[in-house]
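Of the protein chains in this complex, one is absent; all others appear in place.
Each chain gets a letter, A, B and C, in the order it is written, and its residues are counted from 1.
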Amino acid sequence: MNSLMPGLYVFALSAFLGYLVISRVPPLLHTPLMSATNAISGISLVGSLVTAGGDHGVLSTVLGVTAVICATINVVGGFWITERMLKFFRRKETPVAKEKE
Amino acid sequence: MNSLMPGLYVFALSAFLGYLVISRVPPLLHTPLMSATNAISGISLVGSLVTAGGDHGVLSTVLGVTAVICATINVVGGFWITERMLKFFRRKETPVAKEKE
Amino acid sequence: MDHYVVEFSYLFASVFFIVGLKSLSHPDTARRGMHLAEIGMLLAIIGTLLHKEIVSYQWILVGLVVGGAIGGILAQRVAMTALPQLTALSHGFGALAATLVGIAEYARHGASIEKPQMVAIGIEVLLGALTTTGSVVAAAKLQELMRGSPITFKGQNYVNLGILAVSLVALVILVFSPGAAFAFYLMLALALVFGLMLVLPIAAADMPVVMSLLNAYAGLAATATGFAINNNVLIIAGTLNGFSGFILSVLMCRAMNRSITNVIFGAFGSAAGPASAAATGEAREINIEDAATQLAYARQVIFVPGYGMATAQAQHVVRELASVLEERNVTVKYAIHPVAGRMPGHMNVLLAEADVPYSQLYELEQINSDFPNTDVAIVIGANDVVNPDARDNPGSPIAGMPILDVDRARSVIVLKRGKGKGFAGIENPLFLKQNTGMLYGDAKGTLGKLISAVVQA
Partner (left out) sequence: MDHYVVEFSYLFASVFFIVGLKSLSHPDTARRGMHLAEIGMLLAIIGTLLHKEIVSYQWILVGLVVGGAIGGILAQRVAMTALPQLTALSHGFGALAATLVGIAEYARHGASIEKPQMVAIGIEVLLGALTTTGSVVAAAKLQELMRGSPITFKGQNYVNLGILAVSLVALVILVFSPGAAFAFYLMLALALVFGLMLVLPIAAADMPVVMSLLNAYAGLAATATGFAINNNVLIIAGTLNGFSGFILSVLMCRAMNRSITNVIFGAFGSAAGPASAAATGEAREINIEDAATQLAYARQVIFVPGYGMATAQAQHVVRELASVLEERNVTVKYAIHPVAGRMPGHMNVLLAEADVPYSQLYELEQINSDFPNTDVAIVIGANDVVNPDARDNPGSPIAGMPILDVDRARSVIVLKRGKGKGFAGIENPLFLKQNTGMLYGDAKGTLGKLISAVVQA
């Protein structure tokens, strides 16, 4: 019909979903939640890939590649740190030797 | 891009939403839930309106008007009965006289 | 410009539907939320009326008025105990509407329909038609216009499978040669028959599960239509209904400890079921005065309603008895089994109708630990949901179904008309226990007598 409407539906439904999903995350996991959403927000990587790989002159490529680097730092760093944190959460005490720094 | 994709997104998001929303309805309200979704499924009324009001010959109009009648029964009946049920649920005892049949 | 109005009305309708369903997560918000859903429906209708294809309004108006009147009258007049059949019927009307629209579409465009549209119209008509007849049979069984017990014959499942296969073949033919009107009407006819065949072999008591499934199918049909005509509100509402239906049927089956396939293909309740723990001994009958004394001097009484309370329409007298007891400082609670009665949450609605505040209604998990501290548990037309065999006898046909541990109360009073069995058709050792006393007779009458006796105690 017109190109804006489907997007609006997707937006409205995602907004509901976001509200329902996020409000169910317990305080225990709020820090991992922050870094997880941080990582997911690196989805803008998608845009930088197209810019970096397109054939639109040097400026575009330089900007694009820089953007790819930045966005990848965001994605990899975000997920990695989330993973590191989540590894710590265990249900029961295990006989694993106590970690020291 | 192509006409199927936006629909698929809407479908996937609605499926999640449906799951999250419905699984939060307590057993207390399962009967109203059944009649509420029943009423909402009368949204096919939308289709029958277009058929009934269009200028596509007698057959189409007859079928359409019958469909409008049926769908309206569905919608009105469903919401009405939901309303009747929900009216009963009260938090605290009120000094209202006890109803008798 | 008009397009925007229509599209936005649909968008808002979708949002309102979601908010409405979400509001059902709490009784305090439920009504307001349903009003929003109603507004959403109104918006969708108004939006549609602005559609450029609609040229004349008088017939639409006639349809809306007639349908609205019938729906309103039905919904207003019907007794709360007849809810299941009304919901089934209303459902059938909705499905019929979808079917008719599908037929009209086909009759109009016929050979010129494109593949994806044809798939969607086919699914719409197929699911719509089977839901129509299926719902009508379900309503008839529930209203006892028809034998409630399963109607079966040998090789039934194969016949059904055959019908389904042929109608799917017809659909495929249609997709590739949309002009084949014969295939269309064959498919329609077979789907109508299939709906009958699907529901006839299922016992009346299993109808709620079937209805939830039919609701889910109807939802999916709407989703299919939505894809066909590129209408998001149909996709959203359809998907929500689809999920709601599936989730509810799964919950019901889980509460009965049965699988969905068992419900649909099992023809449960047809056979008497393997004889459970042989009934030893005789049920002990007690008289009204004894029962009244027990109740009047108890510290805590738990009411356990079941299907019998619904058939006897006894919810108001139950509430009256409870009030009389509360005036004597007896603590009163209600134990609600998830599949007591014939609809999920059936007892909640009936008791709420009788003005019982929902804070007194306890779910199975909340109340079971309370029975040992209870002086009297009074069972009002419940049977299967209080059958201790489900818990203790692994050979019982309902073994594993979670039950209310009524037998652990200090004393149990059972109200039923006679030696009738419950839906599962099996013996209930609860009735033979030492601490169980039977009060035979229609629940409503018995409760009336109990009230006067308690007042005099």
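As a working rule, a residue touches a chain if its C-beta (ideal position, glycine included) is under 8 Å from a C-beta of that chain, and two chains touch if they have at least 3 such contacts.
Model, not experiment: these values are computed from the prediction.
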item	value
Touching partners, among the displayed chains, of the absent chain	A, B
Hidden partner interface residues of subunit B, rising order	1-2, 5-6, 8-9, 12-13, 16
Sites on subunit A contacted by the missing partner chain, in the whole complex	3-4, 6-7, 10-11, 14-15, 17-19, 21-57, 59-61, 63-93, 96, 98-101
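The definition used in the following text is that only the chains that are shown with their structure count from here on.
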item	value
Mean-CA-position distance for subunit B and subunit A (Å)	37
Euclidean distance of C-alpha centroids - subunit B vs subunit C, Å	15
Intercentroid distance (Cα basis), subunit C paired with subunit A, Å	43
Touching two or more other chains - residue numbers and ranges from subunit A	6, 9, 13, 16
Residues within subunit C bordering two or more other chains	18, 22, 230, 232, 236
